[in-house]
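Okay, structure first, notes after.
A protein chain is absent from this complex, but the other protein chains hold their places.
== chain A ==
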Amino acid sequence: MAAPLTLLLIVAVTIRAALFRSSLAELIAERVEVVSPITAWKRVVEGLALLDLGVSPYSGDVFHETPLIIYMFHFLVDYAEITFMVSLNKNIILKHFVVEFRKQKFALEADRYPMDSLELIRSPKEMYYIPLKVAMFYLLNPFTILSCVAKSTCGLNNAVLALFFLSTIKGNVLLSAIFLCLATYQSIYPITLCAPAMLYFMQRQYIPVNFRRVSFWWFIVQYLFMYLGSLFVLICLSFFLLGSWDYLPSVYGFILSVPDLTPNIGLFWYFFAEMFEHFRLFFLCVFQINVFFYTIPLSIKLKEHPVFLMFMQLAVISIFKSYPTVGDVALYLAFLPVWSHLHRFLRNIFLVSCVLLACSVLFPVLWHLWIYAGSANSNFYYAITLLFNVAQILLVSDYFYAFLRREHHLTNGLYLKRKDGSEATLILK
């Protein structure tokens, strides 16, 4: 497993190094699909330059990253390319480990199910290659390559999230809380990943998920204490870096109130560009709640499957966040091989993959037609954005359906029979 992984790493690093040195690097670094006003490398450099001139980097609408990023890049700005590649590789290794630890879960489940559904359970032989596939899906995904070459801080976000996954699955409550806190500190949305993390730990520690039990609440209090405590510490520490609180409106205020309406692959910009001021707050709340809203229903439904819940939450965040980029999309796409056993139940995979491919190709085309050639307008670009998001949502819901269906088959057998023995079909109502 080490040899193919090393080979993969070498190939990925070569591709990225080659692209870094070519003239495409600047072209990619300014594409709106790859960088957003939060993650753009140009803005990081600008913020550091402002700091060198003695001005707060948060003055003016330039820099929207957290002070810890300032601290990190203050020393690493000359080695930016290497930093991003390192964080990328760390990402991979972490996912690799994450997946390895999933195997043990399957071993636990094997003896609970009726005989004929055994074929649904993956054999260890199949699962042997999943870490490599995950690594391949992430490293060689054109979205990640673009994101890395553009030096967008999305790569760092992904690295922190991967660290969070690793520590959660390894069972370390403190580290998981700390990494989740770091991820939330950078962009607010990973707070929804609290729920699956907590559910996972409770499952590991055999705490039943029951509202009436004290142990349930006690664990939640513990985890939340660690999480909120580290968040508080981080925020205070960031205050001490620059000596002022003006990073709070610049970072969190920016993410939540969406003042910058540069087109990106998300849903916010077009709506808010054409909206009247009177209704702006209302729609802002609606759009933001959309991200957080799915946490509770999904947790209730998937309380026995927290890892899948994590995947779903991650997908929901990537689709509905205020400034998505292709780097966020790549993060949850990388986890698809983990659920390769669901392939037989997926219904729309052909449609989804065609639409995703077509949209990815059409993004730069319609952008060029709109901005440079002037023969299209923003509606064209937004149509493709909409289609892209619809395809993503379809993908996610398809996987959800497939998962639930597999669970049903596991408990009820693969070949469903009615009471009189004839074959039955399963309909989703």
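Just so we're on the same page, contacts are C-beta pairs under 8 Å (C-beta built on N, C-alpha and C of every residue); 3 or more make two chains touch, one makes a residue touch a chain; residues count from 1.
Following the convention adopted for this analysis, contacts and distances are computed from a predicted model.
Engineer: Assuming one chain is omitted from the figure, identify its UniProt name from "Cell cycle control protein", "Carbonic anhydrase", "ATP synthase subunit b" or "GPI-anchor transamidase".
Structural biologist: Answer from the record: the omitted chain is "GPI-anchor transamidase".
Engineer: Sort through A:Leu174, A:Cys354 or A:Ile371 and give me the one touching the missing partner chain.
Structural biologist: A:Leu174
Engineer: Which one, A:Phe240, A:Phe350 or A:Tyr372, makes contact with the chain that was left out?
Structural biologist: Of these options, the touching residue for the absent chain is A:Phe240.
Engineer: Touching the missing chain, which residues of chain A?
Structural biologist: Here the touching residues of chain A are 51-54, 70-71, 74, 172, 174-175, 178, 233, 237, 240-241, 243.
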